[in-house]
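Every protein chain except one is present and positioned as in the full complex.
Chain lettering (A and B) follows the sequence in which the chains are written, and residue indices restart at 1 in each chain.
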Amino acid sequence: MNGGAWLKRAWILVPIAAALVLTTLLLYAFGTSPEVAFRAIWDGVVGTPTGLVDFFTRPQGSTLKAIAFWIPLFLSSAGLLITFRAGLWNIGIEGQFILGALGATWIALSVQLPAPLQIPLEILAAMAGGALWAGLAALLKRWGVHEIFGGLALNNLAIILTNYLIAGPWQPPEGGSFRGTVPFRDEALLPLVGSTRFSLVALVLAAGAFTLVVLALQNSAWGLRLKALGRNPRSAFLLGVSSNREALLAMLFCGALAGMGGAVRVLSWFDSLRQSISGGIGYLALMVVILAAFRLAWTPIVSLFFAAVLSGSIVLQLRTQLHSSLGDILTGVMVLFVLLFGDLGRLRGLFRRKAKDDV
Amino acid sequence: MQVELQSISKRFGKIQANDKISLTLKAGRIYGILGENGAGKSTLMKILSGYQAADGGRILLDGALVHFRSPSDALAAGVGMLYQEPLDLPPFTVVENYLLGQPGGVRLPARRAARELEKLGAAYGFKVQPDEYIRGLSLGERQQLELLRLLSGGAQVLILDEPTTGISAKQKEILFGSMRRLAEKEGKTLILVSHKLDEVQELCNQAFVLRKGKLVGGAKVPCPNSKLVKLMFEELPPRRLRARSKTGTSVLELKNAVVRSPRLDLQPVKLTVGAGEVFGLAGLEGNGQELLLKACAGLHPLAAGRRLLSGADMTHLGYHASIARGIRYIAAGRLEEGLVAGLTLTEHMALVTEEPVFFVDWGSNRKRMAERIKRYQVVGTPDSLVEELSGGNQQRFLFGLLPDTLKLILMEHPTRGLDLRSTDWIWQQLNQRRKEGTAIIFISADLDEIVERSDRIAVFSGGRMSRIVEAAKTNVDELGHLIGGRQ
Partner (left out) sequence: MFDLNWATIMLQSAPLIIAVCGETLSERAGVVNLSLDGSMLLAAMTGFVAAYVTDNTLIGFLAAAAVGAFFAYIVAFGSLALRLSQVAVGFVLTLLGDSLSAFLGQDFTRLPGPWVPKMPIPLLKDIPIIGPIFFNQDLVVYFTLALVVFTYWWIFSSRPGLELRSTGERPEAAFARGVHVRRLRYLYAVIGGALVGIAGAAYSLDVKIGWAEGHTRGLGWIALAIVIFGGWSPLRGALGVLLLVGIRSWIGIYLQPTAGADSTVVILNAIPWLLMILVLLVVSGKFSGQLIANAPPRLKRPLRRLLQVAPPAALGAELKEG
């Protein structure tokens, strides 16, 4: 590889560094030493400085917390790989995630079975809930409502539905709090590792889902049809690809994965349905996939990074009283900078055009 | 105004579109620029009209060096170009379209401009309705408006790029009349870009011929056609005229089929096309033939009537069900409607494979593609991206994707934008299919192609299909009458 190619590869680090610098400046402006902040984020990820070593010996460490936060995010991101491949902006993933949480909650509150039956049933209900919301967005798209607007409206309706359920039918018997349902029975929750919020079952689910996504996109005839549809719907149709059917399937698939993420969220991160149950994980997943440039291999890594930063910024808030949205700012600025300035070829094209215009 | 082009060059990637072309054009005369598709005619004219910048060379108007940065620069200097697809604004009214780009204050002098436009139109025999919307006008009317706009903008040199494609015979007559008048009476310099010899012979004083980006010669016209043909093509492509075929059993039957669209409703159509028959649909663009072709493919629903394939009812079946029954629709725009940019040739092959599989067997698909590439003489590899192929090769590849046996091929403009050699190849393929019993229905704007290639022909005018005529017993003149709406 020659120097030019290396520069092109390594260039991506420049916008990432710029995002870090900008966030650091912001910290200075708010009177916090960046050292304190980044240490807090680091601790949020690995616990004590020797956290990685402690991984197995002290499983209640922060690392597992970050991973527990990561799993629902990763599930949603994996689903989005499918819809983006089909050329769909599934912004409605936030609502699909929430509907997943609602589906799991519904089973958890209304069915009483032993755990080996209860948990799969909850997860299936969650996937059905996510798929239902995704299917609605796909149906609206077929009727002429762009998936961005349909999805957005459905996201907000999902939040309103959650609040209604918490305040109404699923209100705790002692009444009152509006903040969430009663905690579920132990048999209804995913088995956790130690006293963390991390569940091996969730990790297995995520690994299985990602394998499915990889197989679908790289080897299946369906993945090929989605690719054709995403690149040129008209040609794909004339070549025999049913755009309505494939778009619907892609949305259902993504919705089911997001729904699974929602189930993991209520059944392991929390132990009940809360207000703002998702807290923007669906939107975050969109950012993950954009930063990963829609590539399969980068998605797990990028989502892990996001999860780490965000759980770190919660630690930061506890220590310094700084708003935890700092983590969102860091990731947001990073996505923006990489999107705008991450491709050296694009930037060179810009300067060449500039030079030509000036002649 | 005298135009001198000196050593104009332009390169697009690997293609040298213009290679040191020098021309001198005098005022008061009409020039023809001839050449095959891709010879570099349009590029040269876009450079002269300021739409594109040349890589090298100079342009002189009346001896003065000019440098255009945009078409409006060129028009200010006196050069105006009428594009094949007029560069107007479909959602605008005629008068808004006329005013766009004219200098002036914030307020729009709509009424004054309307009067001005009507007067100008009357002077050239064009009927102008200032409050109509551009999108409701025919191609010919839109051309007329562009012409008026260029003239009012002070054009002394007028370039017309393939202006007769898609306009009616009457509009062509009016257009040619006003072109003659502009040259002879008003002393303007006119340039007709065309690949139609007859038009150049009829209208021009002198013709220049381009081939592969180079100026290869010129002649005073009228002159013998053979002289120009020899300049346009290094060697004459062999022309294979086909024998008339025997038509077999009915493949496609339309029984009082009614097709409706927001823009046009078709009168009920009765039509039977047999195995091995080639059926041509003629007419000006937007008169209903496109709609009928789509309805035959199941791409557009029938509002009433029935559609039968080999006697079996398929009135309510969509395109994908039609595909499964041996019908294919081939649209005119290859990369827009047909191929998927970003996919390799092998991926296309796997996409059209009919047996339902869950996982793609990439090895066998690559092998099959390699075999097809050889058979259809496509310049490319199984792993090439489809947009890397040239236009002619894309068309070949599109044929390579068709299954071996088909009942019916429906094709829009089979040879539009292709040179004579590729045209010939396409019709060889279609005739081979015809011999194997495939019925073929096609649309073409080129009446010669319709008469030469079809067994039977129907003409569309205003949503009405004419009586069906035998190709052997008709000629371009009769079809011209039918296109005008006479029965």
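Everything that follows uses one rule, which is that a contact is a pair of C-beta atoms (placed from the backbone, for glycine too) under 8 Å apart; a residue touches a chain by one contact, two chains touch by 3 or more.
Computed from a prediction, not measured in an experiment: that's the story for all the values here.
Across B:Q52, B:T247 or B:T344, the residue that sits in touch with the chain not pictured is B:Q52. In the complete complex, the hidden chain is touched by one of B:L99, B:C204, B:L284 or B:I330, namely B:L99.
The missing chain, though absent from the display, is touched by one residue of A:L113, A:A128 or A:A153; that residue is A:A153.
Within the complete assembly, A:L339 is the residue of A:I12, A:V36 or A:L339 that touches the hidden chain. Summarising the interface, chain B meets the missing chain with residues 46, 51-52, 70-73, 75, 87-92, 96, 99-101, 104-108, 260, 262. Interface with the hidden chain, as seen from chain A, comprises residues 26, 89, 91, 140, 143-146, 148-150, 152-154, 156-157, 160, 163-164, 167-168, 280, 283, 286-287, 290, 322-323, 325-326, 328-329, 332-333, 335-336, 339-340, 346-347, 349-350, 353.
Assume only the chains that are shown with their structure count from here on.
Measuring from the averaged C-alpha position of chain A to that of chain B gives a distance of 48 Å. Remark: chain B residues 319-320, 323, 329, 331, 335-343, 347-348, 350-353, 356-360, 401 touch chain A in the complex. By the touch criterion stated above, chain A contacts chain B in their complex at residues 215, 219-222, 224-225, 227-228, 231-232, 234-242.
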